[in-house]
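Take this structure, written in structure tokens, and hold onto it; I'll ask about it next.
Some chains omitted; the rest stay in position.
Letters A, B, C and D name the chains as they come in the text, with residue numbers starting at 1 for each one.
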Amino acid sequence: MFVGKVVGSIVSTRKNEKLIGSKFMIVESVMDTSKERLVAVDNVGAGIGEIVLVATGSAARLCGKASDAPIDAAIVGIVDDGVGLSGM
Amino acid sequence: MFVGKVVGSIVSTRKNEKLIGSKFMIVESVMDTSKERLVAVDNVGAGIGEIVLVATGSAARLCGKASDAPIDAAIVGIVDDGVGLSGM
Amino acid sequence: MFVGKVVGSIVSTRKNEKLIGSKFMIVESVMDTSKERLVAVDNVGAGIGEIVLVATGSAARLCGKASDAPIDAAIVGIVDDGVGLSGM
Amino acid sequence: MFVGKVVGSIVSTRKNEKLIGSKFMIVESVMDTSKERLVAVDNVGAGIGEIVLVATGSAARLCGKASDAPIDAAIVGIVDDGVGLSGM
């Protein structure tokens, strides 16, 4: 997993039907200075500016209702506190 | 997932039989300045120049009919709007 | 797998229910000079400063009780000794 | 997936028994200027110098007979033509 900041979101009207109802957030890593970004499905009600924990790969499909949706990244927690992160 | 722009396509006549009928698009990331590219199977009718959402890994096989085709990336949505992307 | 040093930890109160009780440690690679970091679930009782072995991807879900928790990295061993690592 | 050029091959006599009979080709990416290389099992009869489509991860095990062989990359098509590739 990695810790990142929610910096944006995207809107997609024409999409795979298993993705209907999903919230797509853009998360920027705060693990190091690379500031890598990806799109993660939100499962915990995260808002822009919040620091979150993101799981990638098949793990992302283990946190929602739709375990067969074509997603490869999901927000699985809101980070309250941390030691050892460059961005916190 | 990541958001990218469809910048090309490829044609492959001699291929694995489970890939027959698949449309292979070249997608360039707009998440950051690296402009990474990959080949993704199109499942939503995306055209060149469109901004799309791409899922990678085993997720890519959850959006089409052929869930046992050897693919590792798929276009799963057309992006209408977004906040926090360098290329939008 | 990779060998890394536990350099921190994170606290997440609002999280996926399958993650309740998990210890999230920040591990920094000592395989090379890149010092890449990620968040791994601890399964062996690792403390800050310890050198550990980390498994990523679906492998991470094969070491705890909750094999359906949305995790993609886990500490699977404490490293006692090694040859060929930059940080040891 | 990515498009690459077959630039070499390897010979391995002592190997996992499920790999007996596999052809291991070295493929160099033509997606960008990084020219990344990996070893992929050939399933379509690709020769050195040919431009091919490569699938990675669990997808690689969906194209041959031996779906339980320890492989993580496979050549799944010969590329006849393409738009948007640096190397074509």
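Just so we're on the same page, a residue touches a chain if its C-beta (ideal position, glycine included) is under 8 Å from a C-beta of that chain, and two chains touch if they have at least 3 such contacts.
Everything quoted here is computed from the prediction, not taken from an experiment.
With respect to copy number, the whole complex recorded in this structure file holds 5 identical protein chains, 4 of which are shown.
Just so we're on the same page, only the chains that are shown with their structure count from here on.
Separation of chain B from chain D in touch steps, taking the shortest path, is 1. Shared numbers divided by all numbers used gives the overlap of an interface; between chain A and chain B this overlap falls below half, so the copies present different residues. Centroids of chain A and chain B (each the mean of its C-alpha atoms) stand 19 Å apart. Here the spacing of chain A and chain D, counted between their Cα centres, is 31 Å. None of the residues of chain C touches two or more other chains.
Chain contact topology: the protein chains form an open path, each linked only to its neighbours in the line.
Applying the touch criterion to all chain pairs gives A-B, A-C, B-D.
Of all residues in chain A, those touching chain C in their complex are 1-3, 31-32, 43-45, 53, 55-60, 62-63, 74, 76-85.
In the complex of the two chains, the chain C residues touching chain A come out as 7-16, 18-19, 24, 26, 28, 35-40, 48, 57-58, 60-61, 68-73.
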